[in-house]
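This is the structure I have questions about; it appears just below.
A single protein chain has been removed from this complex, and every other one stays in its place.
In this document, chain identifiers A and B correspond to the written order of the chains, with residue numbering beginning at 1 in each.
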Amino acid sequence: MTVSDVAPIITSRFANPDAHTLSGYRATGGYQALAKALSMSPEAVANEVKEASLLGRGGAGFPAGVKWGFCPPGVWPRYLVVNGDESEPGTYKDRMLMERDPHQLIEGVLLACYAVGCGQAFLYVRGEMALAQERIAAALNEAYAAGLVGRNIMGSDFSVDVILHWGAGAYIVGEETALIESLEGERGMPRLKPPFFPAAKGLYMQPTIVNNVETLSNVPWIVNNGAAAYNELGAEASRGTRMFAVSGHVKNPGVFEVEFGTTTFRDIIFDPRYAGGILGDRAVKAFIPGGASAPWFFEEHLDLPLEKGTVDRAGSMLGSGAIVVMDETTDVVRACLSLVRFFAHESCGKCTPCREGTTWLERILTRIISGQGRPTDLDLLLDVSDNISPGIAWPPKQTTICPLGPSAVSPISSALTRFRGEFEALIDDAVAARTAVTPVEITVGSHG
Amino acid sequence: MADETSTQVTGELTITLNGTQVDARKGELLIAAAERHGVYIPHFCYHPRMRPVGMCRMCIVEVDTGRGPTLQPSCMLECAEGMVVDTESDVTSKAQDGILEFLLINHPLDCPVCDKGGECPLQDQTMAYGPGESRFVESKRHHEKPIPISDLVLLDRERCILCDRCTRFAKEVAGDPLIHFINRGNHTEVNTFPDEPFASYFSGNTVQICPVGALTATPYRFKARPWDLEQVESTCQTCSVGCRVAVQSSRNEVLRYVGVDSDPVNWGWLCDKGRFAFESVNGDERLGEPLVRTGGELRPARWSEAIASAAEVLQSTLTAHGPEAIGVIGGARLTNEAAYAWAKLAKGVLGTDNVDAQLGDGLPAEVVLGLPSATIDEVCAPGGTVIVLGPDTKEELPVLFLRLRHAVLNDGVRLIEIAPTATGLSAIATASLIHHPGETAEVARALVGQPGLGTDAGGVNSAALEVARAAIAAGGPVRVVLGRASVAESVSWTVEAASILSSIPDTSFLMALRRGNVRGAIDLGLSPGLLPGRVTLDGGRANLSGLWPTVPATPGMDTTAMLTAAAEGHLRTLVLVGADPLADFPDRDLARRALAGVETIIATDTYLTGSSSLAGVVLPAAGFAEVSGTTTNLEGRVSVLSQRVTPPGTARSDWAIASDLARALGVDLGFASVEDILTEISSAAPSHAGLADALASSSDTDGVVVPLSGPTPADALLSFTVPTSDALLPRHSYSLRLVVGRKLYDEGTAVHHSPAMTNLPVGGALRLNRYDFDRLGVAEGDLVRVIAPALTIEAPVVVDPAVPRGSAGAWFNQDGLCAADLIDITAPLTVLQVESLNGQGAGS
Partner (left out) sequence: MARLTPENEVLARTIIGRYPVPKSALIPLLHLAQEQDGWVTDEAMAHIAELVGVSAAEVLGTCSFYEMFKREPVGRYLVNICTNISCVLMGSDDLLSHAEQRLGVTVGETTPDGTFTLEGVECIAACTEAPCLQVNYRYRYKVTPESFDELVDDLAAGAFADEIPPHGTLARVRQVIAADRVAGAVEPTDGRQPEWMGDPDGGAS
């Protein structure tokens, strides 16, 4: 089955210019799921979502309904935190959902709070997204006024405040425990899991569900149409549809909602309805299948389906749904540096291997590119990587607290494994240039 | 966000540690369990007294919990049944070596000039396991050279490895989050806010726990290299908490104190005053030779001459006026052995019972000994209620404050504070009952009253009282920290309040007396009406027959009574044993008249003070770190004090001075050594029976709490009567009730003679609530006219939100305005009138 046959689930209103308003949303079935849910028990709503194989869209791909069930019974209050910090390089979809269909997200938030029993929800929107903040603020204001959020929603005994919270520029805050720290007004540094699994000990040490914007945007549809309908789409555990941003060296870069699990990388990169092929019809050198943290894929991976398990087994991940295509002209050493520099820049600094290691990696790469490479540098790159992520395997092991540190290792191991020659060439040139310099005789004395 | 309660370690389980099955406790961190079994796991950020953060990653080891081995930080991981741990595997070693290399790439290897060199975990790790050659060819981080982050602490950012120990300590333990990380990632640094230095009473601890040399203390920067230092363990006597310390010296000079972790007491922490008071041991102005007044002036004399002269004075007073004409004040600075020797000299040889180690600012000894007692651990035990009715512990008993703070924040202890001003604990108290001075007993009465009483008491509103009653009603034992919240009012109200609180079932008391060994002094008889071992004169007489030549027949006077008698000419000779009434007695006017009213003063001290400089004979005493013996903290915990250096000049230990004086009076006290005295105490003092043996078989660090077993005879013997509360003065709209407490840094000897601390006292000012302040129509720091019972003075006035309306605060022993000048000890409560110099009056 190809994508064209499947109607979009979460981007269905993107073409409507007034989709972000309450009237626009209501005109297209908005808040019907909420009304329906309020006539059901919270447990029934939770079960519906659990039945639907709704894998988290934030990166790790953990089933949302299962996560909701992890709150320890009888422990109150519980909080919901919406992860709208979208910052993984290559990723662009949560912002669209927040700007273009904020009510869909709000409805998803309300459904989750109702099902899980969260007394308050926090919508953490990335700081740099001014329009998304404005749209969500406006949508929340309308929804509050209409009695859809706040006290006694739709006249029921369901009451919840949804608080819009802005971030302020720090990629690491996308990591859920760092997000919670940030929401507590702290420096956004991850907590250790164990013991701080948010569902058990999250915001203010209370049970907390952290879900991605796209994940929650799926929930109204699931409640309206049922888990069975949702599970009819997709393959294996990857059900429903999913948004992918295809960027880089493609003719028609864009964000596409496609059927999850069945569509292949080749489809989405080459099909004219999607990215439409490589710029200048050049060859693919490599592509990143799931955001900057993911190990790279190559030509031979093009026919893999966009299915979580399959991609995991092939040694990478779908991560945040960001496909970045590099054509044959790409300077992989520079591409690699760009990615490593990102992680070094965004390291929170809490743990030694990431704070010191990623910076060191960046400096070695910079040296190689600027003609200061040494023959030992490639082994050094790998050994430093190994000290951050022992064994340099996938899924990564880590000496760090969170996966950010090991993320810097992905581009290095990908590029060095496949394109070691390009690194060596730079180093050889540098060595040659250095030895070619003939000693200059220095005359001591007056000039001229 | 505050975490849940401290980990409760219970139950047993078995783990496999490097191939051997060992026991572990449920909830025990792997790193601690390993250490207990002799397996050291390297670490930097982990500190057993702080919440683990797992940041440095040095402690990662391979752990298999059934799903294959993974690298886990052993400082964050609780032991679980069946866990298989390998701290020596190749994977573990490679990972740890990697971390070490990461830490070193930006660390200047300036060990030869670093204060930490020789005792630096990073240096040790590097020598043991570190990479040989550096693979890091880039340039290291560069920072400004050491920057002062407070008067006492310097920060060298190049050396910092960002372990979060100092910052965690500041926030979690001390509650002074004035240092914090700034910036992010590889630019992270420790920092203070502009113009807000790390002015914490506990800052020195950060220097001690910094695992590298990033934090150094100004008082011992570059003073010595760790390998030159020799050390003994001892107990700090700066206040009565009795923190365990290592006293370190080089070439007969004390150079540093380092906190030692005593589980029941200080958990390794020290306050800065205690830590840096070592400077006063070495002070240039220490008394090194006896002084005798000749021709109106104090002149150096030989010991024989000074002792003979003192004995002559005592003998002639005895002969002419009898023992009642002699008074002995002081002793709280002594060792237990010296206190016993002085008690024996005063009561057993001179025969006077006018003996008091307290200076009118403490509690009656009957109260101290008569109420059921609690240890610090009992006060801080999870689940109970603590009532603090006494001084601001942060100012007067700083490490007790840390323990209380921990108990409240981490162990669910409910804290009720009954005080005339807000204190360091107010912010975390379940109920902070700030009352009118002099109305303590009303508050206590209301507190033990029925729930729902609905009335205010002593200026505390009914809602706050209700919260406090609910805290007590929530169950668990009630522990009272009892002391003097203000020395500007009669002690009787405090005593009455204590008596009321003692009616709550399962209540016991921790006595918040302030001076170093005041508890030991009281226990060993330096208190009127008491003999060594917590017994009355009558109760102890039999014990001492044969050991002591005599025992006074009837109870004598306390310090206030002695000074009053002296001022009226009834006391002829006053012996000051390390006491300075002019500085420390609440009513300076009375102290001045008393010292002028006696014929002769004999003083022993380490420094010449305001009082001892009026003496006829001054005998130089050996001080802390110069004598050995034992000391007793506020719980009644006896621990060993050790000598590390020799005293200056010919200064001698206080017990030897007492012995010599006795000998000059024709009596042999019967001891030739500290051990002899301890032996005698162990048999002569009922509450201390068996002490010598108990100390010998106990851990030096934790000491032993007396009485060693069962109810002390004192409990049976010493019941106290509650004095009737002095009638409260009616409140006048134009008067302010005076509240007098102490600041940690005052003009006392420890601070005054320690150069690093001399700038730290805040200085005296009259402190008023904003409301009263505004009524005066003055500006911050303006001079106002303060009309006290005995005098009218001009003093600066400042706003202090801690002081409630209608009260005026003044600190004790500060320059600028000293509270002792204002207090009239004969009045139940000192009431002031305050006027702006242009005529406005204030009060409420």
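Simple rule for what comes next: a contact is a pair of C-beta atoms (placed from the backbone, for glycine too) under 8 Å apart; a residue touches a chain by one contact, two chains touch by 3 or more.
Just so it is clear, the model here is predicted, and its values are computed rather than measured.
Only one of A:126, A:239, A:367 or A:397 touches the absent chain when the whole complex is considered: A:126.
Residue A:150 is the one among A:24, A:150 or A:276 that touches the chain not shown. The omitted chain makes contact with just one of the residues A:88, A:107 or A:307: A:88. For the options A:171, A:260, A:297 or A:360, the residue in contact with the chain missing from this view is A:171. For chain A, the residues in touch with the chain missing from this view are 41-43, 46, 68-79, 86-92, 94-95, 114-120, 126-131, 133-135, 137-138, 140-141, 144-145, 147, 149-151, 156-161, 163-171, 182-188, 203-206, 245-249, 253-255, 288, 292, 322, 324, 326, 330, 334-335, 338-339, 342, 345-346, 348.
Along chain B, the points of touch with the absent chain fall at residues 1, 171, 176-184, 191-194, 196.
Everything below uses one rule, namely that only the chains that are shown with their structure count from here on.
Computed centre separation for the pair chain A/chain B is 54 angstrom, with centres defined by C-alpha atoms. Interface residues of chain B facing chain A in the complex, by the touch rule stated above, are 1-4, 53-58, 60, 70-71, 73, 76-78, 91, 94-95, 97-99, 101-103, 105-106, 135-138, 161-162, 181, 183-188.
Every residue of chain A that touches chain B in the complex is listed here, in rising order: 170, 184, 187, 192, 194-195, 204-205, 344-353, 355-360, 363, 367, 374, 376, 380, 384, 386-388, 390, 397-401.
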